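Reviewing the structure listed below.
All protein chains but one are shown at their positions in the complex.
Going by the order they are written in, the chains are A and B; count residues from 1 in each one.
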Amino acid sequence: MAFGPYLLLATLEGLVMAAVLALTALGLSLVFGVMRVVNVAHGEFFMLGAVLAWWVSSLVSGNPAIGFLLALIVSPLIVGAVALVSERLVLRRLDYKPEATIVATIGLLYIIQQLVLTFYGPEARPVVAPFDFRIRLPWFGYSSYKLAVIAASILLVLATWFVLTRTKIGLVMRATQYDGEIAQAFGVPVDRVYAGVFALGAMLAAVAAVLIVPIQQAHYLMGLDPLLLSFIVVIIGGLGSLRGTVVAAVLIGLSDGIISVFFSPTLAKIIATSFVALVLVFRPQGLFGAETR
Amino acid sequence: MTEIRTDKAVKSSGLTRRTALKGLGAAAGLMMGPGFVRYSQAQSAEPIRIGFQCHRTGIGAAYGRWYERTTNAAVKLINEAGGINGRPLEIVVEDDGTDPKRGAEVVEKFANQHKVDLVYGTLFSHVVTGSAPAAGELKIPYYVVSEGYHVASGKLNRYCIQPGITDVKAQVRSVAPWIASNIGKKVTLVFPDYAFGHDHRDFFGPAFQEQGGEVVAMLPIPPTETSFTRYFPQIPPDTDAIYHVMVGPAVLTFVKEMGEFFGSQGPALFGFIDSLEAVDLASPGLEFLEGSHFWEGSPRYLQPDASEAQKFYRDAVGIDENGASVNDPKDVSTAAHMFGCWETLYVIKAAMEAADYKGPEDRAKLIEATEAMTEFAEGKEHPQGDKTFNGKIHQCFGHQNISLVENMKLKVVHRTSIEDGIYEPEADYMTMPL
Partner (left out) sequence: MTGRAPSGRVFALHAAVILGLLILNFVLPEYHRGVFSRVLVLAAFAMGYNILFGYTGLLSLGHAMFFAAGLYGAGLPVYHLDWSVAPAFIAGIVSGAVLALAIGFLALRTTGVAFMIVTLMFAQVFYLITLFFTTYTRGEEGLVIRQDLRHLRMGDLDLALTDPSLRYLIALVLFSAVLIVTLFIVRSPFGRSLVAIRENEERMRMLGYNVFTNKLAAVVLSGAFCAASGAAYALLFGYVGSGFASIQYSILPLLWVLLGGAATTLGPLIGTLFMFYIVDFTSGFMPAYLLVVGAALILLILFFPKGILGSIRERWAPWLP
């Protein structure tokens, strides 16, 4: 393939990866931004969302779009409920102490993984995209659904931005994020905000999973990658900055895509990962983070 | 007569063994599987106990489940036929989590706590390699069903044996001539960038060259990758065929993206079914595979010319003509590999009988008896086909199947000869101390 089309393909792939990263990271950016706890089970919420998408769509016959849309509603609701229950039963009792939360969410990770393994099984299963015609370019074909993921990602980021900056819920969340104690003094029910944010973060992860699972597969061990990548995106972007999360996702996605043109795959991964790590080394507060921590 | 208890019976026997855990176990009844396959009627003889290192959790769990089912089926038959040397067979299962560190610990647990006679059943190469030192130190026979080249390479030790499944090097050499004469001379390799993939890379190239073929490009893919499209432009346009051997849950994506990328104009495909074991070929996204070819160790779909032994084996394990569980057509088996469990157990049986195996003190004799074997005849004990065994490298060699994807099913179009896969041994375990 000529260099031009190759670069086009790599850029497209990079953009899709960026969209996937931004989608996945949204929920974590919320939870981590507001609550400042490392939720190791966040990736499992993503996985649960994908597995439930498979389950819901397998119940519906006929046009795959119906099952998909149903999954887009049902899966986040169930995942949100699971998150809410674990927040009330465990995290709240731990007072969101960062260290105890890590252990508890690792425990949660084991439980969710085992339940999915037992009831869903160890196989990777595909979920049919609501539509998926192949776009034929002169040099190669491309999945239309992948482009739809980019659009969905943009929409969801805008929606989140709107909620955070233009609604009362967003104001309350930002206040809690800024300083929980002062927010409490001003009558913000911090305890309930935490519960809501935790559930909302998990639901966003599930939405992302439903949108992404047609281009990946539902598998009980799929949660680790999104977890790590989300953390990377959120921190590189700068804590609490939605804009930063988006820019970081694009930076990581595009660099990963374009570097892969020039090197053998594993070497490209090594270079891309080092590059992103060095960005953080030389800009410790993240791209759009405040100067002081 | 002995028989394996059903799941329900196993549950209760598990509980009587450990009354202390009764409450917990009853509450968690759904979680109890056939942890201990117990023989029901007390025989006067002590059972022969085999430690089954099983991938119950971790990335190998899809394989582990079918390895367990195949093992249970074979053990049931062996016990019904009177056991080994008049003693019933008992399987003790431990989960290795598909992790090499845990694998080694499990071997120690088998040898020192369960005090089993031998250890058996591992699939993933890294677990085999990680466990091998423990088996060697404890001098406990370690029969693996892994297809890796690790045993035959001579890098393990004399206690590691692979008598039930052909290794990757021989598989690759077997299929090379067929690819050269039926698919094309210019091949691009797509493989995972770690040892399993490198075995394919290192052994296919030379074997293919001997057949007048040429590997025009190689695409090693890092295991952390979940999207592959970006790498396809590196496949040269003059490639006749893509030889792919990806593993892991991302394989479906891989195939789907190849379909999106090439459409109907792409090069021919030759793959190793490892990619799609336990995956339904009729899955959405796999339509692109129609008309492509796969290596299969043992055919997943019941072939019209299947031998009686093959049918018998499939019925015993409980797989239907599509290679899925008779209880759940969506539960697709790992047919291309799991036959190795069945055959390995029968090799163990034959070796124990030849060595007149009495107990752990005869472990060395058991190894020597296995090494002395040279041929396994096709039959109920070896339903995949006849095999030869090279005692020097502890490795068996069998026929390989090349199958065409037709109507989303696999049809065997060529069966290689054993000689196709034979290579010059690189080691001699028999000179090593026992």
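Brief remarks on what is shown
Everything below uses one rule, namely that contacts are C-beta pairs under 8 Å (C-beta built on N, C-alpha and C of every residue); 3 or more make two chains touch, one makes a residue touch a chain.
Note that the coordinates shown come from a computational prediction; the quantities given were computed from them, not determined experimentally.
In the complete complex, the residue from B:60, B:83, B:100 or B:421 that touches the missing chain is B:100. Considering the whole complex, the residue from A:93, A:136, A:166 or A:192 that touches the absent chain is A:93.
In the complete complex, the hidden chain is touched by one of A:150, A:188 or A:267, namely A:267.
Residue in contact with the omitted chain (choice from B:84, B:134, B:161 or B:418): B:134. When the missing chain is restored to the complex, the residue among A:53, A:71, A:104 or A:124 that touches it is A:104.
The chain not shown here touches chain B at positions 14, 18, 21, 24-25, 28, 30-33, 35, 56-57, 94-95, 99-102, 104-105, 108-109, 112-113, 125-126, 129-130, 132-134, 136-137, 148, 150, 155-157, 193-196, 198, 222-224.
One chain is missing from the display, and on chain A it is touched by residues 32, 38, 40, 90, 93-95, 97, 99-100, 102-104, 106-115, 117-118, 224, 228, 231-232, 235-236, 239, 266-267, 269-270, 273-274, 276-278, 280-282, 284-286, 293.
Here, only the chains that are shown with their structure count from here on.
Those residues of chain A that touch chain B in the complex are listed here as 1, 5-6, 9-10, 13-14, 16-17, 64, 114, 117-118, 121-126, 128, 134, 136, 140-143, 215-217, 219-222, 225, 257, 260-261, 264-266, 269.
Of all residues in chain B, only 30-31, 57-59, 61-62, 64-65, 193, 219-222, 224-227, 229-233, 237, 249-253, 256-257, 259-263, 278-279, 283-285, 331-332 touch chain A in the complex they form.
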